[in-house]
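Coming up: subunit A.
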Amino acid sequence: MEESGSASPSRAITVHGLTKSFGNHHALKGIDFEVSRGESVVIFGPNGAGKTTLIKILATIMNPSSGRILVDNLDLKDHAIKIRRSIGIVTHQTFLYGNLTARENLEFYARMYDVPDRQKRIRELVALVGMAHRLNDRVGTFSRGMQQRLSIARALLHRPSLMLLDEPETGLDQEANAMLWEALRSGETGTTPTIILTTHSLERGLEQCSRLLILVQGQITFEGSKQALKLDDLKRLYRHHTGVNA
Partner candidate 1 sequence: MENTGFLLAAFSIVWAVVFGYILLMVNRQRKLRIEIASLKATLKEKGIE
Partner candidate 2 sequence: MKYWQKIMTVTWKDTIAEMRTREIISSVLVFTLLVIVIFNFAFGTNQTTLNLVAPGILWVTFTFAGVLSLNRAFVPEKEQGCLEGLMACPVSREVIYVGKMLASLLFMLIIEAIALPIFAFLFNLPVLSLQIIVITVLTTIGFVTVGTLFSALAVNTKAREMILPILFLPVVIPIIISAVLATGTALAGGSWSELASSLQIIAVFDVIFLVVSFLVFPYVIEE
């Protein structure tokens, strides 16, 4: 994470020939793409296209069936533990324990990620997500929205240089969603992180990202930068590739 701003304009992520099978079901059928440092890429696709599988593989939660993935020029297979240090994840699940307080949850993850100066960092983040007043309450007593805010704090604790956002807007209210992007853009994590986002919302994806991929049935069917695209074009494009209205 410290070296993310280093001089070499190298890539943050290289994915080559990635496949993933669950028994006879092929969730990802040979995926190739690259992401530069600091870039934000959005992946669109209908349900069951393999978006979540892809995110889980990048997060090293799931093992690919074949293919090669480099993160910061390190092979994911050989350097999983090192790479995990630089990854932050927000999904519709919060990864928080209902029986622990907000502080205990953050403290737990802070320890797991070797966050220096834990207490200060925790205070910083709960202030950022507006949860300071509930720090010592059990997470199980929180509303869904509050849990999601805390989940953002959890993901940012270790100042990740690569953010994986798997449909983050599910469960996040408008305000919390804005807060998340604000935090990512403001350099709260040190430098602007590389972002990979999956979402159903074409508007939000287009707004937040510089490049987009469309994933259909485990294959990337479209790849392009957003410059040339207006929302209407994207909608047409999406329908063309997926056969579904967005």
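Side notes on the structure shown:
The rule we apply is simple: a contact is a pair of C-beta atoms (placed from the backbone, for glycine too) under 8 Å apart; a residue touches a chain by one contact, two chains touch by 3 or more; residues count from 1.
In picking the candidates, the idea was that all candidates are chains of the complex that A comes from, given by their letters.
All values derive from a computational prediction rather than experimental measurement.
Of the numbered candidates 1 or 2, 2 is the chain that subunit A touches in this complex.
Considering their complex, residues 22, 56, 59-63, 81-82, 84-85, 87, 89, 91, 93-100, 104, 108-109, 111-114, 138, 147, 154 of subunit A touch candidate 2.
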